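Below is a structure I'd like to ask you about.
A single protein chain has been omitted from the complex, and every remaining protein chain is retained in its original position.
We call the chains A, B and C, going by the order they appear; numbering starts again at 1 in every chain.
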Amino acid sequence: MIEVLYFSWLRERIGTNREQIHTSAATVGDLIKELAAMDEGHALAFADRTSLRVALDQELADFSAPLAGVREVAFFPPMTGG
Amino acid sequence: MIEVLYFSWLRERIGTNREQIHTSAATVGDLIKELAAMDEGHALAFADRTSLRVALDQELADFSAPLAGVREVAFFPPMTGG
Amino acid sequence: MMRLSVQENAFDFGAEANAFAAGAAGAGAIVTFTGLVRDDGGAVQGLMIEHYPGMTERAIAAMMTEAFRRFGLLDALVIHRFGRLGPADAIMMVATAAAHRADAFAAAEFLMDYLKSRAPFWKQEIGPQGAKWVAAKVQDETALKRW
Partner (left out) sequence: MMRLSVQENAFDFGAEANAFAAGAAGAGAIVTFTGLVRDDGGAVQGLMIEHYPGMTERAIAAMMTEAFRRFGLLDALVIHRFGRLGPADAIMMVATAAAHRADAFAAAEFLMDYLKSRAPFWKQEIGPQGAKWVAAKVQDETALKRW
């Protein structure tokens, strides 16, 4: 089981800021496919992957990164701090 | 008549911070030659022209600049502000 | 030595700058940067800043450690607010201390470039038509390439 977090407009489109997901997805890319298939909100949130960023256990990662051992996955748009 | 000002180690070598000079020097370079010939202190102050800077009426200038109409000439080493 | 604070409360820019300068023993150069909420002629009534607690502190600490290493800093400070901010409020500040000015400037710019695009903050502008997420700028991503 994996904890999935959403921020900014991904959170708004999905309608929650976190959910627990049972998955056997091997990579971030696989997980995105599963999540996008859940419902309309998820589909909309994951529609444009060029403006999608991911962190695994609070470290930025690529979509090809493996999920083995990961407890927390966060999805969000490009950051706008500073 | 022209007011000549000295700063930093030029002032120390010459022994004064300002003096009034009667001169018919056409350029800064000509004036430097006249001043350097005045005494040992002046000669020492003007010995190394690579570390000499000049301002005419409070604006940085070159040694080739004409003195016509100038009321105040200042000589000093490279600046070390900030 | 470094200090970082991710906080909802306002901070006193001048007081922080003075405390930072007083604590930076041996420094010859202090640079500060402060980002303020621009009202854009009344179009922006405020900001709402969301962040990722835990990751935010971790990401900023990593940037600061890297800035120390690259620029030989004597001290650094990052304060970044989240939550609701009003026009002209200070959003965040960075301060860097080094022996000489080139390193202090470079480190402050390095930290700003990374905070803009690699610290997990998301800004929402609140205007007369409601709230709108601020889009990331291409030039902010490009700015990272110089380091």
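By definition in this document, a residue touches a chain if its C-beta (ideal position, glycine included) is under 8 Å from a C-beta of that chain, and two chains touch if they have at least 3 such contacts.
What you are looking at is a predicted structure, and each value in this text was computed from that prediction instead of being measured.
One chain is not displayed; in the complete assembly it touches the shown chains B, C.
Although one chain is not displayed, chain C still touches it through residues 12-19, 21, 24-39, 41, 88, 90, 99, 101-102, 104-105, 108-109, 112, 143. Touching the omitted chain from chain B are residues 5, 7-9, 51, 55, 58-60, 74, 76-82.
By definition in this document, only the chains that are shown with their structure count from here on.
Summarising the inter-chain contacts, the pair of chains with the most C-beta pairs in contact is A-C. For the pair chain B and chain C, the distance between C-alpha centroids works out to 48 Å.
Once the centre of each chain is set as its mean CA position, chain A and chain B turn out to be 71 Å apart.
Shown for chain C are the residues that touch two or more other chains, of which there are none. Counting only residues that touch two or more partner chains, chain B has none.
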